[in-house]
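Notes follow the structure.
Of the protein chains in this complex, one is absent; all others appear in place.
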Amino acid sequence: MSDARDTVAHAGWLTADKPSLPDEIPLTLKRVPSGVDEVMTEHLVVNMGPQHPSTHGVLRILVELDGEEVIACESVVGYLHRGIEKLAEHRRYSAVGTLMDRGDYVSGIHNEMAFALAAEKVADIGVPRRANWLRVLMGELNRIASHLVWYGTMGLDTGAMGQFLYAVRDREDLLDILEDVTGQRMMFNYVRPGGVLNDLTPRAEKKIRAFLSTFDAYLDEHHALLGGNEIFQARTRGIGVIDKETAIAFGLTGANLRASGVSFDVRRDRPYAAYDEMDFDIPVAESGDIYARYLVRIEEMRQAARICRQCIDGLPEGEHTAKVAKVLRPPAGEAYAAVESPRGELGVHLVSDGTDRPYRMRYRPPALFGLQAAEAITPGTFLADAVAIFGSVDVVLGEIDR
Amino acid sequence: MNVYLVALLRILAALGLMLLNGVVLIYMLRKVLGYLHVRLGPMELGPHGVFQTLADVLKLLTKEDPTPTHVDRALYFLAPGIVFVPSLMAYAAIPFTGTWVIADLELGLLYTFAIMSLLPLGLVAAGWASANKWSLIGGMRSVAQQVSYEVPLLMAALPPVMIAGSLNLTDIARAQSAVWFWLPCLPAFLLFIVAGLVEANQTPFDMSEAESELVAGFATEYASMKFGLLFLSEFSNTFIFSSLLVTLFLGGWQVPFVPVDALGGWAAVVFLIKVYLVIFVLMWIRGTLPRVRIDQLLAMGWKVLLPASIVWVMLTGAAVKLWPMVFGGVQ
Partner (left out) sequence: MSWFGSGILTGLRITMRNMLRGPITVQYPHEKLEIPERARWAVEMKPDEDGNHKCTGCLACEKACPDFIIKIDVTTAEDRSKHIDRWHYELGACMMCGLCVEACPFDAIRMGHDYELARTDVAELQYDLLTDVAAAQPKRKAAAERPAGAERPAPVAAPEAAAAEAEVEPQKGGEQS
């Protein structure tokens, strides 16, 4: 027990207002006593704390290092907890969408869509065809924006600065489009139970077509700049391998799962909105390392642009929303709806008790499972690899902490 | 003039050059990185932000300078000095023109390398003395990489020495009047660039201050002017390394097809233009490439660069001896 107590004191868990140690101390981070290797070395417990240039949000990772090699790794979450699930029990259905926006703030449309689908199932609301196509269009644009953020921060984690700004340049075009249509650049409040808030504007349509005409060339440039770089490949090939069994055991979904060889995509296997009318491929890679996850996400961006092209060309006529009561009072019941967010299967389990506020809303965050998987595979790699691994599973703390 | 007065003026010239170089390089770095990143860089202070460096220097001078509690006081205060002084001394042997050099040493190249090899000492002192695990890791990484790459750096600098027949940097530059050495010694040129980037702590080899992993590496606990000294010396090292590259491989102050006498005082300007062009290329590389991992870097240094540089030295030696026998006359 003394070793763990030393470690706890060493790791800074004692604070001024909590001067005594709790009785049960998790024995995750054991400090090896000096002299065990016959070389008088100590393991360092380093705290990549909530403020760090490389944790994607306020994530705290405790790492025990032997020189440069990671022996044990433990992540601490909760610094961004705002009580979204609890607040949802006190908001009307029209206002829960504003809460969902703030979960995975990088891809707000998908969060709102999951909740809207769940509410529609519980209240038995049909959605017009044009609304579904608009949802798909905005969702795929948001997917490209989210993957661009991931691409840029992947570059920053490995040390390259230029990639981030080129990704952000393309993301600016997307955010302009989203602002034109929805009114805000990030907290859209656009997808509602029954449809979407408002229709496309002619200016937005022109911007979307302009963006799609240049995006493929820019994507090739992004891929050549980072993925084609030998240094990046040396940093990512064969590192952070998540094999198929581990991925399924941890409940990974999305690009993390597809990079480990399992072909599962909610858009194809449990289609929602207008995805059964779209023609797109699901990229799958076999090796499960960081480079595979990188390739899968680049290809997903390409496929998302393909879907957007189909949407904008074939957008059907009709209403952008069904007629829904301003204050929604669904009958008592429960429903689970899942969407394919850029991070994986984002699910909302909604329980209604017949009033105008949900009884319980459970938000399944795909990035949480990715974080747990990353934590499990990090021991045995180097510190620089640990940073790259946590970046490659695409964690967004807003979703994990809710 | 009095010998001591001349010596003092030369020392002040070196100091002034170092400070001026720091000022120019900070501004140049921010502007070049800005344009590479499709943005503008500093624009507010002065036309196109030229006075930004002045504001930065004033900020560094007036900033609060807290000393953390558990630092090793002697080393903590000495480390910026240990890093700063060799960078200043290395300006001594750099030839700006055939006659403008602070100290025309017969062993100029050896002197410069010897002085620069004191830098890892200062970096590891800074890393150790700050009571901070991140700094410790940064310091350890920097000493590992810089000590490993000393030998390939020196070996890569040997072919020009062998062809010119002297360690005096002025003579090596003068010997390139016919052809600049980067062409006949191309592998040595590339090896020198790689090894020099490692020595100068530039991306893709800046692991010791890897911002996305170690916050600021060995310099995390330094503030105000101590931090200023550390980074001034880093910019100086970049200048020294670039000027060595220009002197050894790119013809020093000479312009092709123009005799040296016709240049006169402009030769110094030519030299500086070349050095800053090389620094621009280094910044271009900095804004593009990701960082190499420390074990991959050390593996590359010991297993690839060292044998390659030894092989190239042997080949150059053989060629230098055989050339007069085959083609007649001395080069």
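For reference, chains read A and B in written order, and residue numbers begin at 1 within each chain.
By our rule, contacts are C-beta pairs under 8 Å (C-beta built on N, C-alpha and C of every residue); 3 or more make two chains touch, one makes a residue touch a chain.
Everything numeric here is computed off the predicted structure, so don't read it as measured data.
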Option touching the unshown chain, where A:225, A:295 or A:373 are the choices: A:225
Option from B:39, B:63 or B:303 whose C-beta touches the chain left out: B:39
Footprint left on chain B by the chain that the document does not show: 34-36, 38-40, 43, 190, 284-285, 287-289
Residues in chain A touching the chain absent from view: 91-92, 94-95, 98-99, 162, 166, 169, 172, 176, 179-184, 187, 189, 192, 198, 201, 203, 221, 224-226, 228-231, 233, 321, 323-327
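We adopt the following convention: only the chains that are shown with their structure count from here on.
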Whole-Å separation of chain centres (CA-atom averages), chain A against chain B: 42
Chain B residues touching chain A - in the complex, by the definition given at the top: 33, 36-39, 133-134, 136-137, 141, 203-204, 206-207, 210-213, 215, 286-296
List of chain A residues in touch with chain B within their complex: 44, 46, 52-54, 65, 68, 155-162, 165-166, 169, 225-226, 229, 231-232, 234-235, 382-385, 387
